[in-house]
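Missing here: one protein chain of the complex. Every other protein chain is in place.
In order of appearance the chains are A and B, and numbering begins at 1 in each one.
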Amino acid sequence: MHFDYWLDNFWSLSVGGLTQGAIYALVALGYTLVYGVLRLINFAHSEVFMTGTFAVIIAWDMLGYDLNAQRPGTGVVIALLVAGLVAASLTSAGTALLVERVAYRPLRRKNPPSLVFLITAIGASVVLFEAVGLLTDRKLKGAITLVQPKEVFSLFGASVDNVQIMIVVAAVVMMFGLEQFINRTRLGRGVRAVAQNPDAAALMGVNRDRVIMLIFMIGGLMAGGAALLHIVKVGSAQYDVGFLLGVKAFAAAVLGGIGNLRGALIGGLLLGLAENWGAGIFGTIWMNVVPFAVLVLILMFRPTGLLGESMGRARA
Amino acid sequence: MSEQTSTSVATDAPTETLLRVDNVTLKFGGLVALDQVNFEVRKGEILGLIGPNGAGKTTCFNVMTGVYKPTSGQVTFDGDRVSGKPRYAITRMGIARTFQNIRLFPEMTALENVLVGTDVRHKTSVPGALFRISRVRGNEHTLPVVPEGGNPIVRAWAKVRLASARTFGVSRYIAEERAARDKALELLTFVGITAHADEQAKNLSYGDQRRLEIARALATEPKLLCLDEPAAGFNPTEKARLLDLIRKIRDLGLTVLLIEHDMRLVMGVTDRIVVLEFGKKIAEGSPAEVRANPKVVAAYLGVPEDAA
Partner (left out) sequence: MIDKLLKADGRRLGFLAKMGDRWRAIPKGWRFAAGLAFVLLLVVLPRVQIPIIDPIIRTTKIDFTTVLFTVAMYIVVAVGLNVVIGLAGLLDLGYIGFFAVGAYSVALFGSPQSPLATKYPWLICVPIAIAVTMISGVLLGWPTLRVRGDYLAIVTLGFGEIVRLVAQNSAFTNGQRGIGNIPYPPGTWPEGGGGFLDPAWGTLPIFGSATSLGWYWLALACVILCMYASRRLEHSRVGRAWVAIREDEDAAEIMGVQAFKFKLWAFAIGAALGGLAGALFAGKQAFMGSNSFDLLTSILFVAMVVVGGAGNLAGVTLGAILVWYLPERLRGIELFGVELNTGEYRLLAFGLALIIVMTFRPKGLLPKRYRSSQPPVVAEEATA
């Protein structure tokens, strides 16, 4: 245990944790949306994120910006970011819809126990990442370091760079955009209605299948955003990136209160912090243990999460 | 026959308290589901708990059987607190129940459903079921039987087993399983569905499923049997048979709590009635008293006589 190390580097650990947490939060939204409406854990959501990261790299590659490319100017960087976002969002949303079509919809008519859905989702997850793994020879695929990290200001001695600011701001903006969509629009109202009472919503003329497709798609779009931010931060993609990140994002969703949109943001940021602090205290090799420990503790003491399961009803 | 039973009970009316609901209040968030409810169930009686839809009958029932914990007040059974105990422990104390929306174990056979009920009184532990070491003296039920005629090897083997069972005793596991099976069959006969003992619960008819639920609850050897709308969906003939069954259960020495909104059924079988409305108790007394109570009439019956 290195508490002194943790204290000395408290602010830089925190800034790093919040940045990673913002990405968790965006992925966590996908889990939260699906759970809020279907009461199911979409185990394949991690792969939705993973395909997004590859989409960014492939898009940049096709535009001629790979590892060997010259550092582009500001205007081109923005254009590339937009292109990456579009590619990642479309790919992730497409993957999410595919998962829904293949692993969920054929079963939904039969109304089996929820474990069956979990198993097909695991199957879909394995198929996706094995397929990508085979296509990429299970190798790391690198991309250009598009945005060079540059210190913008310093917080109690810890430097905060432009990439970190960009990630956190982008995540928060997407998050609130989504909340406005769910709370203000007609489609969003349909989502809330199905989440609260699927039968009544169906009687009121809400098309449940369309709502389900919609939430899978939105979850995919958010995961696509997360994928772009991940590539900007890390610079490379690998077929098994989704596995751990997915479980962590799920832990974040449970921490905040699964089914609760703001909970996903709070949970993601807190989990990122906890993970980085844990790494500081116990050493980086134990970093991946922290989310699981958090998950178990939350489930034991407050199974509805910090903010409660507002989209759905809490059930013990 | 039915009149006879009800009059005989009326003469030596039971007075000893079995279960007491003491100032129970239950709130869900801001909603008050039960408000200062007080009543008691006396040993050996059939108590009806009635009220219009949404009056809090099932909620009250759930508090009494430990599914919900009251916000304030308490439920005592045989002098022990019920609230706060784990649900299986409450069953072990001697409270058994059926469900309004039938909840059998659909894949299991009728017999096995009842066997799950007898589980409460089993002593065999998990290692005990695996190793089957502890022994008890065998009796004619549990000792192995040597078949008449047939294969000599099989007979010789059966003789060896019989001799060993005589000397070392039979495993307690087998003795318990046999006893449980006998009891389960007895209960299936009692509720009248022995013919369907080997059928899966999901394949039984609706009425038989309700009877099976009662048998399963009786298998836990309760002192108090709580029936949650046992006649829901029954036709008049089935209802009459159910009434007989409830009386038979009382004659076994059990106390019965009956939640029902079929007035004719409640009036015909109960010794006393408690009426709930909007989570409050509004009346209590014999069927005749309750029927005459203007509050009840206003709240529930609408017209003095059962108009149906």
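The rule is short, and it goes like this: a contact is a pair of C-beta atoms (placed from the backbone, for glycine too) under 8 Å apart; a residue touches a chain by one contact, two chains touch by 3 or more.
As the structure is a computational prediction, the values presented were derived from the model and not from experiment.
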Give the residue, chosen from A:L63, A:V77, A:L187 or A:L299, that touches the chain omitted from the document. A:L299
Touch with the missing chain holds, among B:T59, B:T91 or B:T255, for B:T91
Of A:S114, A:N162 or A:Q180, which sits in contact with the chain we cannot see? A:S114
Where chain B meets the left-out chain, the residues are 65, 67, 86-88, 91-92, 96-97, 99, 103-109, 111-112, 115-117, 119-120, 122, 124, 126, 129-130, 132, 151, 153-154, 173, 176-177, 180-181, 185, 188, 194-195, 197-198, 200, 216-217, 220
If you put the missing chain back, which residues of chain A would it touch? 40-41, 102-103, 106-107, 110, 112, 114-116, 118-120, 122-127, 130-131, 134, 243-244, 247, 250-251, 254, 285-286, 288-289, 291-292, 295-296, 299-300, 303, 315
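What we mean here is this: only the chains that are shown with their structure count from here on.
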Between chain A and chain B, the Cα-mean centres are separated in Å by 50
